[in-house]
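Some chains omitted; the rest stay in position.
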Amino acid sequence: MDFTPRDPNWENRVRSSYAAQAFMTNLGAELVHLSPGAVDLELKMRTDLTQQHGYFHAGVTSSIADSAAGYAALSLFAPGFGVLTSEYKINLLNPAAQKVLMARGRVVKPGRTLTIAKADVYGLDEGVHVHVATGLFTLVSVPGVKD
Amino acid sequence: MDFTPRDPNWENRVRSSYAAQAFMTNLGAELVHLSPGAVDLELKMRTDLTQQHGYFHAGVTSSIADSAAGYAALSLFAPGFGVLTSEYKINLLNPAAQKVLMARGRVVKPGRTLTIAKADVYGLDEGVHVHVATGLFTLVSVPGVKD
């Protein structure tokens, strides 16, 4: 879908807000794609991101899915509104232990107060592209919150 | 609800599997309560667990909710079955920046293949007890996976 940002400064705003998410720095997650209503994040496998069987913890998968969906939403917000996640649901389709985990956040329906987005997470290795998770997210635009 | 574990070794099994979740160590999350079908986890506020406004990142909240629900489920599994999260949904009720974040995982309906659990997350400070999130989780018992 084609979206038109309401904030001429949308790109700087998303990038600087993302840079301030200390938890994404903890996970080593980088913003690798940004366009209106669309954000991709990637991180690399690290032992301290795993659960007991050596797969990425579902919480890691969900965390980058949530940030990808949230910044996809923020890219379409009017100036002066910040983004908070209201709720989400995620299906974990395959356990993942690939070298790279990528989350693709895409806005499904923008709105003044509520924005609905989806996110899909993939595990990437040489010649490997596994669908790890798919989720739906509700993001709220909060007036007076800096983002 | 009152549950009877199917594995006489359930307590050791949950504790040693939890200790192997490197991501929980990353978050500083500790197992503070364990009984059949019930697990509480707690972590302390740290800058590298926050999003851009200084609140706990929704991914952190979800991660301990997921592990609390997952280990509540595992406590009731038969020997020889491991636990994986199939899907979950979480509502973030209040932004949280308290000193302690606690997740309470409770089994709603145990099953041979699928176990349904809920988790509630609270932000704790002196005299403060905020309901941060509530979620529903589907856990799968996987034969032949060590846990």
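A and B label the chains in the order they appear, each numbered from 1.
Following the convention adopted for this analysis, a contact is a pair of C-beta atoms (placed from the backbone, for glycine too) under 8 Å apart; a residue touches a chain by one contact, two chains touch by 3 or more.
All values reported here derive from a predicted model rather than from experimental measurement.
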>> With 2 chains in place and all of them the same protein, how many does the whole complex in this file have?
In response: 4
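The working rule: only the chains that are shown with their structure count from here on.
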> How big is the gap, in whole Å, between where the Cα atoms of subunit A centre and where those of subunit B centre?
Replying inline: 22
>> Help me check something: in the complex, which residues belonging to subunit B touch subunit A?
In response: 17-18, 20-26, 47-53, 57-60, 62-64, 66-67, 70, 82, 84-92, 95, 145-147
